[in-house]
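Missing here: one protein chain of the complex. Every other protein chain is in place.
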Amino acid sequence: MNAATRTFSTEGDYKVADISLADWGRKELDIAEHEMPGLMSIRRKHAASTPLKGVRVTGSLHMTIQTAVLIETLKDIGADVRWASCNIFSTQDHAAAAIAATGTPVFAWKGETLEEYWDCTLDALSFPDGNGGFLGPQLVVDDGGDVTLLIHKGFELEQGDESWVNSASGSHEEQVIKNLLKRVHAERPGYWTRVVADWKGVSEETTTGVHRLYQLAEKGQLLVPAINVNDSVTKSKFDNLYGCRESLADGLKRAMDVMLAGKVAVVCGYGDVGKGSAHSLRAYGARVIVTEIDPICALQAAMEGYEVKTVEDTLGVADIYVTTTGNKDIITLAHMQGMKDQAIVCNIGHFDNEIQVDALKGLAGVKQVNIKPQVDRFDLPNGRSIFLLAEGRLVNLGCATGHPSFVMSNSFSNQTLAQIDLWANKDAYAPQVYILPKKLDEEVARLHLEKIGVKLTRLTSEQADYLGVPVDGPFKPEHYRY
Amino acid sequence: MNAATRTFSTEGDYKVADISLADWGRKELDIAEHEMPGLMSIRRKHAASTPLKGVRVTGSLHMTIQTAVLIETLKDIGADVRWASCNIFSTQDHAAAAIAATGTPVFAWKGETLEEYWDCTLDALSFPDGNGGFLGPQLVVDDGGDVTLLIHKGFELEQGDESWVNSASGSHEEQVIKNLLKRVHAERPGYWTRVVADWKGVSEETTTGVHRLYQLAEKGQLLVPAINVNDSVTKSKFDNLYGCRESLADGLKRAMDVMLAGKVAVVCGYGDVGKGSAHSLRAYGARVIVTEIDPICALQAAMEGYEVKTVEDTLGVADIYVTTTGNKDIITLAHMQGMKDQAIVCNIGHFDNEIQVDALKGLAGVKQVNIKPQVDRFDLPNGRSIFLLAEGRLVNLGCATGHPSFVMSNSFSNQTLAQIDLWANKDAYAPQVYILPKKLDEEVARLHLEKIGVKLTRLTSEQADYLGVPVDGPFKPEHYRY
Amino acid sequence: MNAATRTFSTEGDYKVADISLADWGRKELDIAEHEMPGLMSIRRKHAASTPLKGVRVTGSLHMTIQTAVLIETLKDIGADVRWASCNIFSTQDHAAAAIAATGTPVFAWKGETLEEYWDCTLDALSFPDGNGGFLGPQLVVDDGGDVTLLIHKGFELEQGDESWVNSASGSHEEQVIKNLLKRVHAERPGYWTRVVADWKGVSEETTTGVHRLYQLAEKGQLLVPAINVNDSVTKSKFDNLYGCRESLADGLKRAMDVMLAGKVAVVCGYGDVGKGSAHSLRAYGARVIVTEIDPICALQAAMEGYEVKTVEDTLGVADIYVTTTGNKDIITLAHMQGMKDQAIVCNIGHFDNEIQVDALKGLAGVKQVNIKPQVDRFDLPNGRSIFLLAEGRLVNLGCATGHPSFVMSNSFSNQTLAQIDLWANKDAYAPQVYILPKKLDEEVARLHLEKIGVKLTRLTSEQADYLGVPVDGPFKPEHYRY
Partner (left out) sequence: MNAATRTFSTEGDYKVADISLADWGRKELDIAEHEMPGLMSIRRKHAASTPLKGVRVTGSLHMTIQTAVLIETLKDIGADVRWASCNIFSTQDHAAAAIAATGTPVFAWKGETLEEYWDCTLDALSFPDGNGGFLGPQLVVDDGGDVTLLIHKGFELEQGDESWVNSASGSHEEQVIKNLLKRVHAERPGYWTRVVADWKGVSEETTTGVHRLYQLAEKGQLLVPAINVNDSVTKSKFDNLYGCRESLADGLKRAMDVMLAGKVAVVCGYGDVGKGSAHSLRAYGARVIVTEIDPICALQAAMEGYEVKTVEDTLGVADIYVTTTGNKDIITLAHMQGMKDQAIVCNIGHFDNEIQVDALKGLAGVKQVNIKPQVDRFDLPNGRSIFLLAEGRLVNLGCATGHPSFVMSNSFSNQTLAQIDLWANKDAYAPQVYILPKKLDEEVARLHLEKIGVKLTRLTSEQADYLGVPVDGPFKPEHYRY
């Protein structure tokens, strides 16, 4: 979709691709609500007390059907919500339309340019103050940390440190952010300082975003309390693992209709995302090769019967490459030039820099042939071709619809509980990274059992005494790994 | 898609949804050719000798990208081809457009009415004789036996037996066929008799179509030699099993985006299609219950750890129902009324009568809500809702894109070899059902090994003598089950 | 166990290792009877009519607990039974003792020499005639065809053709057989001719034995009607597949206590035995490489994600080698010399000549170190060592206890039905190879469903008409592959 030719529906305080998709979006929201029992249960429980009453919440998280249920949950418990997506390809336009149609400001469409993406992020951060100016959020729901980054960098600039915005940029996107910050600096003097004054906390969804938060906290630069939602067991061991187990193949199939059986697939990284990805590909009959830097995860892969090699060792042999690492330069240009003809390359980790997409596009003599949205064939100078999915961004969101509702209900239950917790403790929490207590983690799981017919056993008090745990939990020590 | 509003591209001798999709279709055909090594190898081998030179071939087989490669293979080895789909939802419109754009008459679009479907079948049977009249095909590629049925029933009518066309119809579709036959009878007197005179054989793709051929042959009513392609090992044990293992979940995901992990899924039937379906669902973390009538298949299911029950026993418990039987009335109206709220019902077996769709639609008080093409919610009078996919027709073709290319390359290699064999033996074969010799079956497999890096071991002559088989095969007795 | 030091219990008409083990054997027989519902059901059904009343039956089949239940079933339906094992390592001594203790002549112990083995086979063939001479069996239960071979070769000799017994032998075992035949020729003139006169049929258990029967029949040399039990679906697709899936790892574990996870295992052959073996090893986390000669089976292996290579390609990489072929020279001496240190080599196919055991033992400079019964380390001149299990004979029977009872109940139900059928049709059948009718095959499956809680669906008469099959089966055409 080309920005120049897109006709936006922007009559209200939103930017979506096509507001007429709202009805369809609503029908799918209805389906999703049945699949998100935890989130709906939390909504019902807090609908009367509205613990986020009047709280300004900015969300930056893939604008999918599931996120729409999260947004409506936050609204039902009182919040004043503005939303952007956290990925240029991850918006489901009918979901965005359904949310916009209810009057909630949402700024997201599938296929944004990077400039549009960051403008949308700013829109989601800008609550009209009624006087033509803008207030910032009191709470942030972040996925990958883009909102957190923007506020921190904007604040840094207003504090007088212009070194970063004036430095050379390592990527086009970095420059887009800097340009935006400079523009805001000019147009809204003191804006980020006012935002920070009101900001009470952020809950972060991803491994990568959390990693950045810990780094900020270690340096003493974190401006607000943060809740690490990713490391709730019911998030990282569910969404990352079981979500990717379902959505990776979904993305591959919708993009390429490729037979997985008999193929050699390389999964780069064997964390939770990699585990789910490898499991799924093997179940289809692919032969999976894993690459790892961490000897423990490598040994886990070997114990499951996966061959563990380097990417270099697989060139000319493998048909499919999937990056799952959160790291950069996993698939380099040199790798892509060494791959067999018709190899498929995609990313389900975090940023598009897991694959050297810019280098690929810039290769002299390369020819990019678009097959359909989010599917490109690159004809290389060496005479071979490779397929790149979703331009190296998340293949499950770019080429399919992301994780299914049921697993996202777990993640978003944690998000909602985190938002409630941050607000309730806004005066108590320090600017550190917190994890939700295990009792809440167990509660999130509990809310999802009935829907799928699970019947729990209950400890007798004698057994609880024997174990030294309460009858109703929490049942495990903090270091327990599940 | 509504027939009234569709604008056909019908300037040439074809009917497709949108001829402008041809370029996209061609790009995907290019991809598919790389994934169909067996078919492409046969094409290359026979391109010079053109064993089907000038032979009129009618195909009735899902008009997908893969079928397009089959069509072009038949053309490259000399055939004069006309094509229709064998299912109202299974056409990929860009595939049909790509074929039409090359001048091959194709009559197929996704979302035909039953009347349109059978008209398309007739179009595919009607080779212009240059004088404003029509010749019939000399060979038929059939999938489900609709062309074979039409010719046999038309011939029966022209032989003076009007009993069937005037009998009461058990379904709407049956009546559509009868109406067509009566119309042709009026418009083209003696047409079917002339068709039969030229007709030299049919190769049939499916379990169900083959079953009908054997029944015709047993009654002495089969008009031409037939080759049972389905029971080539490289067809039924590949396409049915490995194809469905990939395409069932694909259909479910594109239709419903549903989380499969944790769900209870009922797979009705544990033949090859059921085996592939059950395997796939379990691999995603669904709990699979199998229903079976055959104690051997039931015992196989149990040996794989599936619970084997009746559909009745699963009502109120299961979330997903998949029929895979080739039989009718597997999911009855009463079943659907007993299902839990939000249950999903679909068919990957053969005809839509595996599910009592007509009865569901006719239920007093039912409300059908279309979510998106091929996905309907039925709100039942009992207050619960169920989802029906592809109106009960093949979910992998209706809601996704059917089997992937690589496995179809096996099936279509058999089809092509069968067509060549039928023509070569047109004077030798009797009107019976034949199976391709095992040597050819092994050859089809062999043509697919290199692509996926398989390295065969070769018998020494001492080993071959010890086993009593030729060094180059065939290696197994006819009764071997693989 | 050394023959020289073994104290046999031979007071009665039997030779077993230790008759005092009979009580233990009986307890395990009791357990097995609960796990063999099909066989017990047939026993109960025919106990009154005793269809084999007074019929002399010789069995040559692994003398395990499960076989003991088969023996007692044959006796309960009237037969006069004598038994030997068909493998020098496969006898469970407590099973043999339990049978001997009931007065049934059995000649089998774990760890026979080849001379002892063939003497036992002769003992099982020699029914005392009451006058100091011997009658032969009227029916034979064969596994691998050793009894059939002996009778045919003995008869050939008595017909005056001495070419084979005087020819050079390719193995030690071949010479043992020839010596035996010459001795019998001298001691019992005309014995084999009298045996053949009474012999009415043989039912054969294995792929290999069946293969030999077909070869004899093709040459017109088969002396009696034979029933191919192996190719009952409920035999080859159950015992070979599901049996090996359980017993291969069992043999490996009892022999070597080796961790399978993380190991590279080579499975030579991907027939039913290979399929079960590969599945089991992968499930434990081994990385499985398959070798195959047949392109169809090779493609099946690839579709399941197994790497398919030659044995040569795996040398230095693989930790475990399993032969499953029924062919010879699969693992050669050269292979074993190229293996990595501590590699494990075993056979679950048929004969020990799948591995070149004789060549290994004869290698100059090799040192054989016995670790425990059926486990030997060979220190090779190249400084590496390999482990050979069960001296290359069936590892599941040599190192563990063979297939579990439930799956053998299927196989032995077929055996029993075959014996009944052979006797009932002794005047009708020609000296050909027969397969049990599908109806009986389905019946065998049916008898095993209740035990494991399977509930079959029953066709309505409308459905049966639609399919063109009887409501009660048989449900599938003969060529159906399951």
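Each chain carries a letter (A, B and C) given by its place in the written order, and its residues are counted from 1.
Definition applied: a contact is a pair of C-beta atoms (placed from the backbone, for glycine too) under 8 Å apart; a residue touches a chain by one contact, two chains touch by 3 or more.
Every value quoted in this text rests on a predicted model; they were computed, and no experiment measured them.
Contact with the chain that does not appear here is found for just one residue of A:K237, A:K340 or A:R384, A:K237. Residue-wise, the contact with the chain that is not shown comes from C:A283, picked out of C:L114, C:V196 or C:A283.
Only one residue from B:G59, B:P225 or B:G262 touches the chain missing from this view: B:G262.
Interface residues of chain A with the unshown chain, by the touch rule above, are 211, 214-215, 231, 233-234, 236-238, 242, 272, 291-303, 307-311, 313, 326-329, 410, 435, 441-443, 445-446, 448-449, 452-460, 462-463, 466-468, 473, 475-479, 481-482. By the touch definition given at the top, chain B reaches the unshown chain through residues 261-262, 282, 285-288, 299, 302-307.
The set of chain C residues touching the chain not shown comprises 24, 27-28, 31, 34-35, 65, 242, 245-246, 249-250, 253-254, 256-264, 279-280, 283-285, 317, 341-342, 369, 371-372, 377, 400-401, 403-407, 452-453.
Just so we're on the same page, only the chains that are shown with their structure count from here on.
Remark: chain B and chain C have CA centroids separated by 42 Å (rounded to whole angstrom). In whole angstrom, the spacing between the mean C-alpha positions of chain A and chain C is 57. Multi-chain contact residues, meaning those touching two or more other chains, occur in chain C at positions 299, 302-303, 307.
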